[in-house]
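If you scroll down you'll find the structure; I have some questions about it.
For this depiction, one protein chain was excluded, whereas all remaining protein chains were kept in their positions.
The chains carry the letters A, B and C, assigned in the order they are written, with residues numbered from 1 in each.
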Amino acid sequence: MTVKTWMYSVLEAVQAEMRADPAMVWIFELTPPVASNAGMPVINLETEFGRKRVVNTGIDENWMASAVLGAGLAGSRAATYIPYQGAGMPFQLIQNHAGKLRHMTGGKASLPIVFVMEMTGQTPGFAGQHSDYEIDSTYMHIPGVRTVIPSTPYDAKGMMHAALRSPDPVVYLYPAGLRMLSEEVPDEPYEVPLDKAAVRQEGTDITLVGSGGGMPDVLEAAAQLGAEGMSVEVIDLRVLKQMDTETLVASVAKTKRLLAVDQTYYTLGPAAEVVARCAENVEGARFRRIAFPDAPPPASPEMFKWMRPDAARIVAAAKTMV
Amino acid sequence: MTVKTWMYSVLEAVQAEMRADPAMVWIFELTPPVASNAGMPVINLETEFGRKRVVNTGIDENWMASAVLGAGLAGSRAATYIPYQGAGMPFQLIQNHAGKLRHMTGGKASLPIVFVMEMTGQTPGFAGQHSDYEIDSTYMHIPGVRTVIPSTPYDAKGMMHAALRSPDPVVYLYPAGLRMLSEEVPDEPYEVPLDKAAVRQEGTDITLVGSGGGMPDVLEAAAQLGAEGMSVEVIDLRVLKQMDTETLVASVAKTKRLLAVDQTYYTLGPAAEVVARCAENVEGARFRRIAFPDAPPPASPEMFKWMRPDAARIVAAAKTMV
Amino acid sequence: MSATHEDGSGEGLTRRGFLRVAGLAGAVAGFSATAARADGQIGYFATDLSDDRLRDMLRTILRIRWHERTMADRMLSDPQYRAYNHFYAGQEAVATGVCAALRNDGPFDQIDLVYSTHRPSGHALAKGVDMKRMQAEMDFRSTGLNGGYAAEMHISDPAVGFMGADGMIGPGHVIATGSAFAFRARGSDQVAVVFGGDGTYATPHFHSALNNARMLQLPFIYVLENNLYHQYAHYSYSSPHTDIADAARAYGIPARVVDGQDVFAVYNAAKEAVDRARAGGGPSFIEAKTYRYYNHWGAPGAEVGKLGAFGYDPLAITSFRPEREVRAWMQRDPVDIARKTLIDWGVLDAPGADALEAEVKAEVAEAFAWAAEQPLCKPEDGLLHVFAEGAVLPRQIA
Partner (left out) sequence: MSATHEDGSGEGLTRRGFLRVAGLAGAVAGFSATAARADGQIGYFATDLSDDRLRDMLRTILRIRWHERTMADRMLSDPQYRAYNHFYAGQEAVATGVCAALRNDGPFDQIDLVYSTHRPSGHALAKGVDMKRMQAEMDFRSTGLNGGYAAEMHISDPAVGFMGADGMIGPGHVIATGSAFAFRARGSDQVAVVFGGDGTYATPHFHSALNNARMLQLPFIYVLENNLYHQYAHYSYSSPHTDIADAARAYGIPARVVDGQDVFAVYNAAKEAVDRARAGGGPSFIEAKTYRYYNHWGAPGAEVGKLGAFGYDPLAITSFRPEREVRAWMQRDPVDIARKTLIDWGVLDAPGADALEAEVKAEVAEAFAWAAEQPLCKPEDGLLHVFAEGAVLPRQIA
């Protein structure tokens, strides 16, 4: 057990899986699979496993994703790290090929593959084109891929192990803003399941639901509300597909108030699905969402920060409900 | 006023706009812009406007969409008809370029462009890869594009005029299953607004909401329920972005029961947004969705038809609510 | 011209004799404009094969042809028939010649993999897919190759290295390079082959597949079946190259143009490419000049001369296939060429060839009969196979 950054925790999982399986491959573009952490050996997948298994490609994210799919179909476990600038490029491949092949082949396709998708849209200055937080919804809507979005280094490592061991294609969303988040993370391999939300805090007055890059603000808001005497239940979705309806419904059945928070655009963000599932299953509750507006993130920090749902906004919204 | 097919009605609008604007271009791939209709002249955009303005390309839907965007930026009105097989190809272009450019340029970009996107997934036999009804959610989530989905020849023509005249990029979803639907359609140009849902039938017991390729079944279900004495309000979304919240909320505030129907996958289909918006705004109502399950459409007609929400399913669902 | 390999049976001379005659016949028929431009004789690999393997190639061509003709008949005549099809008749020698050079049985981690297209039945049969189960799949039966989930444009059978029809134009080529990448990474001598039409040239994926295969020196073979048209357009509408192989050469990839009507010419080019790939020599590109006899596509209820049936394409606005072009290509039929070559080589005599054809016809008839008797799918099984385990929920059920 060592305090580790998110990035180190994830690569530790990848390294362990690649050591265990000499056929496994990793494809990257501009983020070298290298991480260092105080008191720990440097991880460098490229030098450890060689360029036949760990390849740095030209600027062609659709090739990266397609190659991973082809490797999986040929029976090799395969993963790729798609930089956020290219996160939209492999959409068609994942939507129409990776996500449909098992069903379309009547269960015959071999798909032990992981698409790590970097997400931005959390940092002022990047602006429009260089913000892609919206892909959470994009990859959550389609069937046949398990879309997950860890929010802590512990989950990031455990879900990476689970993703790499899963026979299903996994879209592993990686909020870049959390890269340097640190916590105690076990050195040995372990799995965090790919189908369970996490109840981060129990409470009875209101249910706050968030995910990924939004969790630090949700937890901060819960702390502030708790300090003011509100009993807040906090759920971290962790898994977008298949969403853990039971955990959500059980919580809202208890609190009768749901505030769902998205960092992605309001319309059809994951929070829409959270509200819809709870509204279908819990009668007489109150429902509310806050999210990034239906506008691309602007460059100016003044505009951007005002638009992003932060702890203060969450606190204010919760107070109107309880 | 003549009875016209959907396809003819749409091309009539395109033809009128191209006659009015000699700079306007149309890019197609395998669906020639040709339509005939009893008692009406044949429309053939390619022969009428020539191959400099109406171009048939190689198999490269991303080029088609990109070329239309580039033409728009250069000041020309432009539209393309993307066949359903390629509907996922231009995702990145529309998500990260067309939808963001106005905002990113501080309002400077010229974007009088229309992406006609063919949708399938309504017909048994096509199967997995050749079904793409799911793109409704994909293009509804992103900002900066007006995503519309007409369900009648009248709306199809009027919304095509409105789309071609709009300064905003329009994703014009075209459910292929409705191609031969016919009704009386005016011969002269007219507009149907790009931001209004249509109340197809008024009622007080329950609100049924559908869109696009699902509307014939929704209307059929409403007729059956009406015959059995239920007072059903029917709303055709018509516009996915920006969704007409007011019409939806007003209806549900009255009926207190919402049944939203999707032909796309359950998770994050447009119905999720419909339910979420109404649940946030109407207290004490009952909410329910039916949709295609979170599985790719299989080839077998027996499996496919059982999975598709049809009139019988809608009737059954409505009866459990009233 | 390189030295010939003779198999010691004394047939070598006769075989070469035929090749000369066939060449002449082509010239006589006046094909200079439309006929394939081949790179000439590549090697004599085919002449080295055992009689059994040569006969198997003819058999495969016949199986594809008769499967297809039977299908077309059903579409025109049988109201119970449900399967649609993208026709391959006319192109049989390409699939057959290529797959004959591949490893088609054995454990999955040793066989060569083939990625197919929206026009898969020829590739599938040539790679070793079971005809009965394929036909049942096309007819949406639960005992079909893919349980009724796939239908024609999506059939697959990894057990014989047939990785699947891919109905999308473009992505398959890139995906196939990924399999080749996996082979190289795990030190396997397997080869990944992708079939594609002339229509694939214009896709952005063409560049991706070739450039990455070249940069990483992958064991990857791109077989481009240039049948002159992609749906309703001649390939000159989308490619500046007369020989699309020239585009591959620009990447430094060895490329061959072969006569796609001659299964042995195709085999020779494929064998050369496969040997190169197994030896670590990287990718190859083969452009087979060929032609499709029927329409792009056909479906039950078809009527001769109407859309989706056979012959002239009524939707063909920008260009269409002239009747004479179709007839001219039929003069160089892959069945005839293979049959005549084998008779000339003394591998078969005419009665033997007829017997083979009769056998094939019987097999095809049996496959259709079997398929038509297979059970339909259980509706709720549509919820299976979304993930490796379990079923998804039937959300629409009240």
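What we mean here is this: contacts are C-beta pairs under 8 Å (C-beta built on N, C-alpha and C of every residue); 3 or more make two chains touch, one makes a residue touch a chain.
Keep in mind that what you see is a predicted model, and the values were worked out from it rather than measured.
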Chains shown that the absent chain touches, full complex: A, B, C
Looking at A:Gly99, A:Gly158, A:Pro270 or A:Pro298, which makes contact with the chain not pictured? A:Pro298
From the listed residues A:Ile43, A:Ala98, A:Met140 or A:Ile290, report the one that touches the chain absent from this view. A:Ile290
Touch as defined at the start, partner being the missing chain; which of B:Val55, B:Ala163 or B:Ala295 qualifies? B:Val55
So one chain is hidden, and I want to know which residue out of C:Pro204, C:Gly301 or C:Pro394 touches that hidden chain in the complete assembly. C:Pro204
Tell me where the left-out chain touches chain B, residue by residue. 22-23, 25, 52-53, 55, 57-58, 60, 62-63, 66-76, 78, 92-93, 96-97, 101-111, 143-144, 146, 166-168, 242
What does the interface between chain A and the hidden chain look like in terms of residue numbers? 30, 32, 34, 44, 46, 56-60, 62-63, 85-86, 125-130, 266, 289-309, 313, 316-317, 319-320
Over the whole complex, note the residues of chain C touching the chain we left out. 201-202, 204-208, 211-212, 214-215, 237-240, 246-247, 250-252
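Methods note: only the chains that are shown with their structure count from here on.
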Which chain's centre, taken as the mean of its Cα atoms, is farthest from the centre of chain B? C
Measure off the straight-line distance from the CA centroid of chain A to the CA centroid of chain C, and report it in whole Å. 42
Could you state the distance in Å from the CA-based centre of chain A to that of chain B? 30
Between the Cα centroids of chain B and chain C the separation in whole angstrom comes to 38
By the touch rule stated above, which residues of chain B touch at least two different other chains? 127-129, 289, 294-296, 298
Two or more partner chains touched - positions in chain C: 148-150, 154, 166, 168, 204, 386, 392
